[in-house]
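Excluded from the complex is one protein chain; the other protein chains are retained at their positions.
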Amino acid sequence: MPLLDTTAIRADFPVFEDRGLHFLDSAASSQKPRQVIEAMADFAAHGYANVNRGAYRLSVSATERYEAVRDKVAAFLGAGSSDEIVFVRGATTGINLLAHGWGSLRLRPDDRIIVTEMEHHANLVPWQMLARRTGARLEFIPLGEDHRLDLSGLDRLIDEDTKIVAVTGMSNVLGTIPPLDVILAAAREVGAFSIVDGAQLVPHQPVDVSTLGADALVFSAHKMCGPTGIGVLWARPERLEELEPIEYGGDMISTVTRYTATWAPIPQRFEAGTPPIIEAIGLGAAIDYVEKIGRQAIADHDTELTRYALDALGDVPELRIHGPVDTESRGGVISFTMADIHPHDLATILDQHGVAVRAGHHCAKPLLEILEVPATARASFYLYNTTEDIDALVEALRDAGEIFGVI
Amino acid sequence: MPLLDTTAIRADFPVFEDRGLHFLDSAASSQKPRQVIEAMADFAAHGYANVNRGAYRLSVSATERYEAVRDKVAAFLGAGSSDEIVFVRGATTGINLLAHGWGSLRLRPDDRIIVTEMEHHANLVPWQMLARRTGARLEFIPLGEDHRLDLSGLDRLIDEDTKIVAVTGMSNVLGTIPPLDVILAAAREVGAFSIVDGAQLVPHQPVDVSTLGADALVFSAHKMCGPTGIGVLWARPERLEELEPIEYGGDMISTVTRYTATWAPIPQRFEAGTPPIIEAIGLGAAIDYVEKIGRQAIADHDTELTRYALDALGDVPELRIHGPVDTESRGGVISFTMADIHPHDLATILDQHGVAVRAGHHCAKPLLEILEVPATARASFYLYNTTEDIDALVEALRDAGEIFGVI
Amino acid sequence: MALEELYRDVILDHYRNPRHRQPLEAPDRRAEGVNPLCGDEVTVELKMEGDRVVDVAVHGQGCSISQSSGSMMSEAIKGKTRAEIEAIAAKFHSMMTAEDETAAGLDPSRPGAVLGDLEALQGVRRYPVRIKCAALPWTTLEEALGPAG
Partner (left out) sequence: MALEELYRDVILDHYRNPRHRQPLEAPDRRAEGVNPLCGDEVTVELKMEGDRVVDVAVHGQGCSISQSSGSMMSEAIKGKTRAEIEAIAAKFHSMMTAEDETAAGLDPSRPGAVLGDLEALQGVRRYPVRIKCAALPWTTLEEALGPAG
């Protein structure tokens, strides 16, 4: 039923040589195909040197390969130019850069920052702290009954005082994909800086910033078959012009005297110090990998698995799903609880069945507050998952129900 | 003459399968041994999952391996506890964290920040900007005639108003190793926060923070046979207690409500978001590699090569060395210029001989101002270099002299 | 799959029917513990008479391991002196880290003889990530008791 040739794909991922592993935690971080692992190892072995300012061939070619990944990312996102691509450590770092480098300078008391009730801490705590520093007010687009956003009050929330609208592209707890077009249009109308936390979205769906309507987008390589240690901040050139660098050091300066410094052009200005060079090569290989399979195909595959899982989980007694129970505007992330079994206990039992799920607050405590659960277990799908993984999940859940005597 | 078995060592570094490569740019970044490359590839292939909060075995073992590297770093540095080790993106990020997270909150107008005239921009520009934000004054321990620091005015520079003393452990331009003990003792006397930029020092010398006398030390893995994308901030527990986190997001919080958050214990508090997990494994392997060879042996090897090079370069007509011309308190970094040949032209010619050196301002523009040169060429040594590399350098320099008609 | 070894009935019983859960009116000592990795929470409240814990409350939220451990702990320490409690805690910790029952100082032929219900938690030993769950009430108790003096 799923659309991808998972047999071929799984053969690319060495971790699945362990046949008993049902890895359902890609929302935390994805596994890595050998194409990515080998590209990094090969570059580290034979092509490595520090980038920029190098006058010898090894360094020149390393610089070219590093910069070629910037071009690749720009093309991948539909950006107008590679200069709109800033390499950062990850989604978290990208959001913090925007909060410190734009928000701190521009927000005034009683300005508004709008987020949603389903943000990851990475797209919440930086805005809380920005609000505290500047006196701006943080407000929330609420969650509706259906585990989707309730946009009925959007006009009141996003008004002339609204300076920043930061919204997740896909909830890492519920799987919900918000109606970005509506929210971003409202932000544009009032001239607010609009930011999409693409950590969950970009690895799983085609995203084209030329039509997205956002001012900025962040994502991490490690959730998209790529390495840890690198992520991307894309922003419109006008917004990057407004952004002040917050990390200072080598490679981000134009001139330095004893007491003053001026900044290098964008995007280097935001990349102080030796960048994650080997990781950039890995990100390039990850994009190649994902593009070869096709982002739409991945999205469709996610959807099919989600449909299958919602169905199968619906038959498990005492199981409660937290999130939309259809596949409309949702990704392959399913949170659940089962009777009074604590999610950590669930996860331990599932683990004994080879089923890897995450349990906890998923870095979204205020959302779990609303869901009125201290924790959930979460299964999430990616291009290498199969319906067998879901069957194993369901069987393990039944075992958990029996061990705890709830079914 | 050098003390290390470079034949065996070079066999560990795949890049040297290119026999014609004389890599003399380790001060910018070192090459990577297969032990490091393979450890990372193997972990990415078979041991990878996101760390923390994982309730399944793969994630638990990834977390344990990640945290074991923290222990390894603590032992490597002689730290009292693993809780004193913060993983950062690199030396630059570590220094910026201290400037923002400690300096911004604690400095008052007319407080003093002391650096030296031979700092890398990474240990200069963050302090310039901190001075600007807080009204504190930035002052410099001057360079003496002998390309070493002139400490004669130290008493006046480091006084009760001095709140931060940030000094390089080894100049990345001159090779000079400052008398850290004297400077750090002066800082301690007045209660200033003392910081050693160990980017060049730690990879090349035994460094033991239990006797160093500093409050904090930073270094990057990539200059020490390790990967890009990770570095270390060590600081005394009391100082880490005083430090505010500056990046907010997952894994660094204890509780989060809609409008407030409290921080996780140290050091997690300073590590927002998914950390450089694969890179940490690489750093662990790099430490193993360096420790197997021995840091004192590496330092001695550097010294022998430096002695040989200073000798050989001394015989090249028209060549001028910028930095100490003996091996006393200096590392294996030699900057030079030759007659009116621009360093970039030198580097291009050397590159044609397979000799990789860096040319430019080496991210130390104020120092080059003092040296009265806009740029230098720089050769730097590491555990895989041999006297043949230096012979090739000298021969290439003679060729350059001939092409430019200066010798 | 030794899951039955982990989730013994007595654990599930304490999880579902925690003892001494009712907060004390005016506790002499109180401490809150959190496992930052999983979010489990435990609060320990003590009523002291001299060196003796005359009443105790343990409440919180979290997995069956942390909560049952807290419940069992409350039974084990009530009425005991600090010295007696320290001895129990030491036995408990060695049970969590020991190789097997005998090494842990338990008596395999007489289950429960040494640590009572707490012995049911020894299966946790095989699940290193859960040991912190079992230990949480105990570290919180330690904090509540404070240094001897």
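General observations
For reference, chains read A, B and C in written order, and residue numbers begin at 1 within each chain.
Going forward, a residue touches a chain if its C-beta (ideal position, glycine included) is under 8 Å from a C-beta of that chain, and two chains touch if they have at least 3 such contacts.
Quantities reported herein were computed from a predicted structural model and do not represent experimental measurements.
Although it is not drawn, the missing chain touches A, B when the whole complex is taken into account.
Of the listed positions B:Gly144, B:Pro265, B:Gly314 or B:Pro374, the one in contact with the omitted chain in the full complex is B:Pro374.
Touch with the chain that is not drawn comes from one residue among B:Gln35, B:Ser329 or B:Thr348, which is B:Thr348. For chain A, the residues touching the chain absent from view are 52-55, 60, 254, 264-265, 268.
Interface residues of chain B with the unshown chain, by the touch rule above, are 340-345, 348-349, 352-353, 359-361, 374-375, 399, 403-405.
Quick note on the criterion: only the chains that are shown with their structure count from here on.
Chain A and chain C have centres, each the mean of its CA atoms, that are 39 Å apart.
One inter-chain figure worth recording: chain A and chain B are separated by 31 Å, centre to centre, where each centre is the mean of the chain's CA atoms. Shared interface positions of chain A, defined as residues touching 2 or more other chains, are 343-344, 348, 359-360. Multi-chain contact residues of chain C, defined as those touching 2 or more other chains: 38, 129.
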